[in-house]
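Shown here: the complex without one of its protein chains, the others still in place.
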Amino acid sequence: MASVAASEVSSRPGGERGRWVLPIFPTVMIGIFFVVPFALIVAVSVAHQNPAGYYEPAFELTHFRRFLSSIFINTALFSVGVSALVACICLVLGFPFTYFITRLARRHQVFWLVYILAQLSLSEVLIAFAWQVLLSKTAGVANILVWLGLLERSVSFYPSFGAVLLALTYLVLPFSVLILYPALSRLEPDVTEAARTLGASPLRTFFTVVVPILRPAIVATGITMFVFTLGAVLVPQVLGRPSHWTLSVLITDQAIFQSNMPFAAALAIFLLTLSMALVGVTMWINKRAEIKT
Amino acid sequence: MSRLLRNLYMGVIAVILIAPLVVIAGISLNATKFLSFPPKGYSLRWYVEIFADSGWFGALQNSLIVATGSAALAVSIALPIAYCLWRYRIFYARVLFSLGVTPFVLPPVIMALAFLLFFTTVEVHGKMINVVLAHGIFLTALPLITVSLGLESVQREMIEAGQTLGADDVTVFRTVTLPIVRPYMISGFAFAFVLSLNEYIIAFMTVGFTVETLPIKIFNALRYGYTPVMASVAVVFILVNVLIFGLIARFGDLPKLLGAWSARDE
Partner (left out) sequence: MLDLALIDITKQFGHVTAVADVDLQLDGGNMVSFLGPSGCGKTTLLRMIAGLDLPTQGQVRLGERDITHTPAHQRNMGMVFQSLALFPHLSVGDNITYGLKIRGMSRNERRAKAEQLLELVRLPGVADRHISQLSGGQRQRVAIARALALEPDVFLLDEPLSALDANLREEMQIELRQLQQRLGITTIVVTHDQGEAMTMSDLVVVMSNAQVQQVGPPLEIYRQPANKFVADFIGTSNLLAARMEESGRATVAGHSFAIARGGDGLAAGSEVVVLARPEDVHVLPGHQDGPNRLPGTVDFIRDIGATVEIIADCGGEKVISMMTPKDRPAVDVGTEVTVEFPAAACKVLRD
């Protein structure tokens, strides 16, 4: 069969001029507007911060040291903890949900997909806003609970850790569905049917066949949700107390309101390193999964 | 029995997913400024406000311009990369692909800070072009992924068939590749457009005090001056979203666009 090995591209008569011309525009754009700004963060993180509110080129590690002091490291730990928690919840809730969607008839699938995609229209700011109302004293869910007799008086459920957790999960769940969708829909029904003919109940099939096969996708999704949650910057501010602030909030605060760019940059480097490590792990997992199949 | 459980499970999640939307819709239709439960009176005045109030209308315009510009930019960066990677399989295209996707998978605050530093350093900041560029780079990942997905469905032999039928490289691209990939380009544009409309932190850090987009204005309103117009804006957003994706679903193959293998083409 006419097959060219993936690593070797043979030339053909007439040449392939496109391959040299095409990458030019993307290279320029990405080079100038991604690589350079990135390099700037690294450069600024070691700059000297003048107390008057601007920074000067230098090389010092004060900002990193400051980060490792207790207040700020706590924020980092909190960020990691809540992101991990949200990622787990999303997987537990989102995986079965997506699985059910992919087993439906095409028309119903489209309905659910549009439903999920509609959630994308809710940006973080609107989600923060909506949950603020939902959890408020005057117009929130509490009123329904009072009406049902489960509560005596209406209360506000925010600011609290629970509120932040709930809203963050809500924020990130649709993405988990969209990421799991390709992997789950490509799962052949034969595999589950084979398990069923061998006597496994649907539940057992799910846990002993479906989940193991899709483990790379699950792990990758979990890690992606983790990184996404790390990026939330409005929900913690609106629905939580300063103790519930995440690293992202801290970076924004330092950069805009404290005018301390170098420190913000140092924090960003930490967040960056953490995220990239996780993204790297995801890609490694995917690569291993590819090799196995 | 398990069928019932399944439907119950999906139903509960569906309700939770829609609950905030219901709330927002309720606020947007509320007659008075402050929402109470149960609501007192209904009115459409907050929808009219979007267009009547120059602050909100201006923010809407800004958001639309930025979204259109940045989505177009994202597609124009993504298309050559995806095509190069698929057609010529050179290693550099793979590098570009990874670089193109990276801004999106990182916490956005990092990119926001990076853009802020960059634009202040070159001393061109606070202008609309800044946020268009920033969003364009940030959102490149979306058309990059959708177009790559689309190119997967173009068999190499179709390109070669076109060549043996007398088409040179440009003609083959125009008559074979492009028509097949076009729906994916459009869905990539749509995703980027929607996400740009919703994006807060990058817009805030690059132009937050000079160019007010809708998310920025909404957050400010949340903090400093509550008004139900926020809710009506949100409802309009959602309707536009449903419309865009509904159209894509109607005219295209939505499951396939999102990565499923359609039974139609083996």
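Chains: A and B, in written order; residue numbering restarts at 1 for each.
As a working rule, a residue touches a chain if its C-beta (ideal position, glycine included) is under 8 Å from a C-beta of that chain, and two chains touch if they have at least 3 such contacts.
All of these numbers come straight from a predicted model, not from anything done at the bench.
Asks: With touch as defined up top, name the shown chains that contact the chain not shown.
Replies: In the entire complex, chains touched by the missing one are A, B.
Asks: Quick one: which of B:5, B:48, B:122 or B:161 touches the chain that's been left out?
Replies: B:161
Asks: One chain is left out of this view; which of B:176, B:233 or B:248 touches it in the full complex?
Replies: Result: among the candidates, B:176 touches the missing chain.
Asks: Under the stated touch rule, tell me which residues of chain B contact the chain that is not displayed.
Replies: Per the touch rule, chain B residues meeting the hidden chain are 155, 157-158, 160-168, 171, 175-176, 179-180, 264-265.
Asks: List the chain A residues touching the unshown chain?
Replies: 1-2, 4-5, 8, 10-14
One rule holds in what follows: only the chains that are shown with their structure count from here on.
Asks: Suppose each chain is reduced to the average of its Cα coordinates; what separation in Å results between chain A and chain B?
Replies: 16
Asks: Touching residues of chain B toward chain A in the complex: what are they?
Replies: For this pair, the touching residues of chain B are 2, 6, 9-10, 13-14, 16-17, 19-21, 23-24, 27, 34-37, 39, 73, 76-78, 80-81, 83-84, 87-90, 92-93, 96, 99-100, 102-103, 105-118, 121, 133-134, 136-137, 140, 157, 168-169, 191, 194-195, 197-201, 204-205, 208, 215, 218-219, 222, 230-231, 234, 237-238, 240-242, 245-246, 249, 254-255, 258-261.
Asks: Give the list of chain A residues in touch with chain B in this complex.
Replies: Spelled out, the residues of chain A in touch with chain B are 2, 6-7, 9, 14, 16-19, 22-23, 25-27, 29-30, 33-38, 40-41, 44, 93, 96-97, 100-102, 106, 109-110, 113-134, 138-140, 143-144, 170, 173-174, 178, 181-183, 185-186, 202-203, 224, 227, 230-231, 233-234, 238, 247-248, 251-252, 255-256, 261, 264-265, 268, 271-272, 275-276, 279.
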